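Encoded as structure tokens, here's the structure I'll be asking about.
Here the complex is missing a single protein chain, while all its other protein chains stay put.
Think of it as A, B and C in the order they're written, each chain with its own count starting at 1.
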Amino acid sequence: MAYRTTLAVRFGDVDKAGIVYYLRIFHYLHIAQEDFFAGYVGLSYHRLIEEERLGFPTVSDSTDFIKTLKYGDTLEIAVSVSRVGDTSVTFEFRVYRKGSDELLARSSQVKVAVNMDTWEKVAIPDKYRKAFEDCKAE
Amino acid sequence: MAYRTTLAVRFGDVDKAGIVYYLRIFHYLHIAQEDFFAGYVGLSYHRLIEEERLGFPTVSDSTDFIKTLKYGDTLEIAVSVSRVGDTSVTFEFRVYRKGSDELLARSSQVKVAVNMDTWEKVAIPDKYRKAFEDCKAE
Amino acid sequence: MAYRTTLAVRFGDVDKAGIVYYLRIFHYLHIAQEDFFAGYVGLSYHRLIEEERLGFPTVSDSTDFIKTLKYGDTLEIAVSVSRVGDTSVTFEFRVYRKGSDELLARSSQVKVAVNMDTWEKVAIPDKYRKAFEDCKAE
Partner (left out) sequence: MAYRTTLAVRFGDVDKAGIVYYLRIFHYLHIAQEDFFAGYVGLSYHRLIEEERLGFPTVSDSTDFIKTLKYGDTLEIAVSVSRVGDTSVTFEFRVYRKGSDELLARSSQVKVAVNMDTWEKVAIPDKYRKAFEDCKAE
């Protein structure tokens, strides 16, 4: 089951063309990932980093910007997992306007588990692996 | 022939982990695209937008973050074109540390030509098409 | 009476030193201003801009960064008005960690009412003037 979180497009996110500057969308997806850790996995991303010294930097992404996002929009972002490997996990993000099922953007991002002190890849600990597996979209 | 531009990683680009926050890399790629218009196509991106009412928003990207970028790095970004369609152009970006040929990141981005007033797709005008064709990597 | 809004420090807001990069605090204050329009004045800032063609750009600020803000913090920002002129309004922002009354940052910002089409100063319309007067801290 996908996890869903909501956020508002802010004035500072919008470019001269009146639409969300494309890189701000990646900021939204990172916020959705942070909310996913706090709301679905059960440990906030900042505690993951600070207490467990574990991080999930992005190593690749493939993203489609389908419709423009505008100032004033409230967005709903669905987060799910499509693949869990030994040291990597692939997140799927889908961006909607709240209350609509029209897809505005989608992104597939591969994250690698790293030790935050050494920046070396590590095996994904079982408790997180289990949460990721549970969040696989059927 | 690829166009090359240089920029410095700034303090505000670096995250808690001491590396460039992934979305700032997309900002660098947009800067490289702006430099490409001014330095290779021969018209600055802001004049393209303001005088010709033509823009090239990104509709999809596929990006690999291969090595971390760090505060203090000077980057060299190579911009080339891999495909020119009627209304779209695919840019290829390659990010290096200046003076090294180790690839740090690469991104393939499809841009669509739009009229900035109506936000409708338009055919790429011949003068830009020609510049894009000239910049195809062999 | 001050208006209060809450927001979370996000991963992308934090710099290499592990604290919120100072300019992100200005982004928070703008978010608080947007929330103030929606939650206190009764009209969202984006409708103010788009439907009434009225904006309140900042013409000066005076800000104290008293304590560092950290990743994982939830902030509470109090917004009040200290002065209402013909065409300008002075907002006072106070930033706290939620659940604490220790002041982390404070900012006094003068905003000018402008017509968004001509970018000329305009008299603050009465309905907004009244809301601003109501929000004067005693």
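Basically, a residue touches a chain if its C-beta (ideal position, glycine included) is under 8 Å from a C-beta of that chain, and two chains touch if they have at least 3 such contacts.
The structure presented is a predicted model; accordingly, all values stated were derived computationally and were not measured.
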Next item on the list: Give the residue, chosen from B:Gly72, B:Gly85 or B:Pro125, that touches the chain omitted from the document.
Entry: B:Gly72
Next item on the list: For the chain that's not shown, point to the residue among A:Tyr3, A:Tyr21 or A:Phe93 touching it.
Entry: A:Tyr21
Margin query: Residue by residue, what part of chain A touches the chain that was omitted?
Written below: 11-12, 14-16, 18, 21, 23, 71
Margin query: By the contact criterion defined above, which parts of chain C meet the unshown chain? Give residue numbers in ascending order.
Written below: 16-17, 19, 22-24, 26-27, 30, 49, 55, 57-66, 68, 116, 119
Margin query: Could you pull out which residues of chain B are in touch with the chain that's been left out?
Written below: 10-12, 27, 30-31, 34, 44-47, 49-50, 71-72
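Definition applied: only the chains that are shown with their structure count from here on.
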Check: Taking all residue numbers at the chain B to chain C contact, is the shared part over half or under half, that is, same or different?
Finding: same
Next item on the list: Determine the chain that sits nearest the middle of the structure, using the mean of its CA atoms as its centre.
Entry: A
Item checked: Approximate Å spacing (C-alpha centroids) for the pair chain A, chain C -> 28
Checklist line | Separation of mean Cα positions, chain C and chain B [Å, integer] | finding: 34
Item checked: For chain B, residues contacting two or more additional chains -> 16, 23
